[in-house]
Each structure stands twice: as C-alpha cells, then as structure tokens.
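Every protein chain except one is present and positioned as in the full complex.
After this line comes chain A, so read on.
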Amino acid sequence: MDARLANTWRLTLNEKNFIKTALLSEIRIDGRKPFEFRNISINFGREDGSAEVQLGQTRVMGIVTAKFVQPYRDRPNEGTLTIYPEFSPMADPSFEAGRSGESAVELGRIIDRGLRESRAVDTESLCIVAGKLVWAIRIDILILDNGGNLVDAANIAALAALMTFRTPECSLGGEDGQEVIIHPPEMRDPLPLILHHLPIAITFGFFIDENIVVIDPIHNEEAVMAGRMIATVNANGDICAIQKAGEGVSQRVIMQCLQLAITKAADITKQIKAAVEAYNSERALQKIKRETTCVGNSVKGDQNQTLDNKGISELVGKYMERLKLISVESYASQNINAEEIKSLRRGTDSNCIKFNSTPLSWDPYSKGVDLECLKASVASQGLSTASEEKEASGQEKGSEAESACPYEDVNSKWSAVDASTTEMHVIGPKTLKDAVKPKNKRKKKVSSMI
C-alpha cells in the first residue's frame, strides 16, 4: 500500500501555484490561449473500425467490433451499442491494471450518453431478424497516453472508429427464409454504420477564480482545477449531454461555455469528416487495385528496372498504404514538408528493397540511386496522402519511425521486405494496366470480427 502511494504522480505546490498565477494573466503552461484546443491528429489502423487519435500528448485508440446477439426483450428490433473504456496502465503511472477506477466509468458513461442515448448511431438498422438476431456493436476505448482531457480524445476516437467500421452484409435466405447468410467482404461490400450526427465532447476546466475558464486542459491543469464541465454538442447546435462537477459556477459562465463548445464542435466535426473521407478514398482505391490484380495473380516477379518515375511514385503511394498502418492524418497545424519527406523516405526505403528482390546479385549503390530519384519524383508529384506511422505524427521528441532495410544478404534470401509487391513485370510494351500499376496484395483480408 505504501509503495503504491509512493508511486502515484503528484504535482508539487510550486507547480500548482505557477499554473494558477499564469492563468490569471491568461497564460497556460503549454503556451496556448485559454480557449484554444490542441492539435488533433486522427490515424486509422489496418482493419476497418480502428482509429487512433492524438490530442497533443494524449493518445487514445478506439476499436469497433460487432457480433450477433439476441436483442433485449423490450427492444426487439434494435441493435445494441456498448462502450468499454480501458485505462491502460501504460497511460499513467497511477492507473492500475484490472478493474479501472471511477474516472474510467465516468468516461464510458459520458461517451455512451453522447452516442447511444442521443441516438447518434442508428440502432434500428442493426436489426437482422426482429426479435431474434441483431448486431451488438462493441467499442473498446484504449487509453495509451494520458496527457489530459481523455474524454474528448476518447470521444473523437470512438466516432472515427464508428465512421470507418463496416459490418458484413447479411441477407435472409435458406429454405424457410429464416437462415441468415453472411456475405464475405469479397462477394459483397460490407456496410458502414449509419450515424445521424456526430456528438463531440468538449471539456472545460474551472479554477478558483470564477473568471478563469480553460478549454481542453492538460494533465497538469487537471490536477489544479477546481471544477469541470463536459458538454457533448454537435455541429447543428444541439446539446446532447452535459456533465458538470466540482466548484459552483454561475449560469452566465455556463452559457458562454456552451456557445463556445458549439463553435469548437463544428471545427472538430470538420476535421473528423476530412480524415474519414481521406481514409475512405484510400480504401476505395485499394479495392479497385485489388480487383484489377485478381486476374494476374502473384508470383515473385523478376527484378524490374524499367519502371518509369510515374510508376514508381504511384507504387510508393500504394505501398505506403500497405505499410503497417493506413495512416490518414488531419493536420491542424504541422510542419507537413518535413513529415512528408520523412515518411516518403521510409516508404521509399522499403520500396527500394522491393525492387531488389533477387537477393544474391544485389548492388548496394543502386539503392542510393533509387532513393534519390524516388524522392525527387514523389516530391514533384506532391503526394497528397502522407502515410505515416502513427508514432511519427506530432512528435517533438525526435523519435523516428523507421522501416528496416536490412540490406545485407549474406546467407540466402534475406530481404526484410514485402516481396509480394513485385507484381510489376513490365515485359514488352506498356499497356493500360501498367499505367494503373496494380499492387499485389498479400492476401485477401477477411474481416475477422464478426
């Protein structure tokens, strides 16, 4: 017990006083103004329905899965939606493994109220057979890094994950018309969920002096603040839910905060929609590529040096999609050039290896050349989707996500590469198919969560 207390993080009195004094002059310790939100970046994972949101230093992952259940008796033709927040001990030294504390329960309830009780998610469309079979949507919220304001970040993660989640299409069939047939994603496109509106949670922090209100508090400010209000609003100006705790605050301040929340919500809604749009268009593009490659199926291709720059840059774009994450980011304000070049470099490193797939006759210098020409060609094309590892997004501490290029091949057949992408045999005259530069997909992805 003593050990546990010794390990909890506590703010010193000096720091607390400093934060309070600075706020009196409208200065926050991370340099923001009182009503400024931190940068939000939204990345998506490999599978549908997984999103990671980074709000300044706070990092939250949302994962949506679905399965069949029997509906509740009093709601026979509605699906269910449950939220499972998990405060991982990696996020904060004071979080413990096992049952999470009351703040986790509170977070779950706030998001639940925003999504389910405000009817943002259309549960009636989740019904398959009334009274017998409905979809149960489960949203897991994993808190990875606690930099303050977990509720807002978790809400955005849940929304982003819901918007990109797809349920496989089901139809009734069989002899008695009661059998449910689940169509695999290759046969029929899986369906997105229907969301009527996007409820966004905005957190306000109140301090002892009534006039001090901040939006989006960081964890230092959260330890100092006297009261807190979380308003879940949507871009249409509807207030979906309000949660207020702590010091008493006058009505005037509350009304001001709600007005502000609606403006901020509009902003954030735009960002989320932009990120999801970009992800969906990537996905559609991939699907088209996959279908055109169905005919000419994989083989480890011969080393192909005759690709033109355009082909390479397209391939770079496609390959970076296939790199561990399909990272689609919405930058609020970031140094895009540096990030892009970094990510391109990474992508091109792996890409280079791909070209040199015949291991024994590997020329160490050709890699350098390829890198340069790829960088140049891609930079000139101005790739719009900067696919980046989510770790590399918004990092100040100089961590770099690097793809491995173990380029030495001593024994046999070592190149740490996705050699499946070598479906680029341009043998003879180029056809229209070559202009499209199909990517060889490793395997059909079957959506595993049903």
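One rule holds in what follows: a contact is a pair of C-beta atoms (placed from the backbone, for glycine too) under 8 Å apart; a residue touches a chain by one contact, two chains touch by 3 or more; residues count from 1.
As a convention for this text, contacts and distances are computed from a predicted model.
Enquirer: According to its UniProt record, what is the protein name of the omitted chain, chosen from "Exosome complex exonuclease RRP46 homolog", "Radical S-adenosyl methionine domain-containing protein", "ER membrane protein complex subunit 6" or "Autophagy-related protein 101"?
Expert: Answer from the UniProt record of the missing subunit chain: "Exosome complex exonuclease RRP46 homolog".
Enquirer: If I consider the whole complex, including the chain that's not displayed, which of A:145, A:216 or A:282 touches that chain?
Expert: Considering the complete complex, A:145 is the one touching the chain left out.
Enquirer: Which residue from A:23, A:40 or A:61 sits in contact with the chain not drawn here?
Expert: Answer from the full complex: A:61 touches the omitted chain.
Enquirer: Out of A:34, A:76, A:89 or A:227, which is the one that touches the chain we can't see?
Expert: A:89
Enquirer: Hey, which chain A residues sit against the chain that's not shown?
Expert: Here the touching residues of chain A are 2-3, 6-7, 45-47, 50, 57, 59, 61, 63, 65, 86, 88-93, 97, 138, 140, 142, 144-147, 219, 298-300, 323-325, 346, 350, 389, 391-392, 395, 397-404, 406, 408, 411-420, 422, 440, 442-443, 449.
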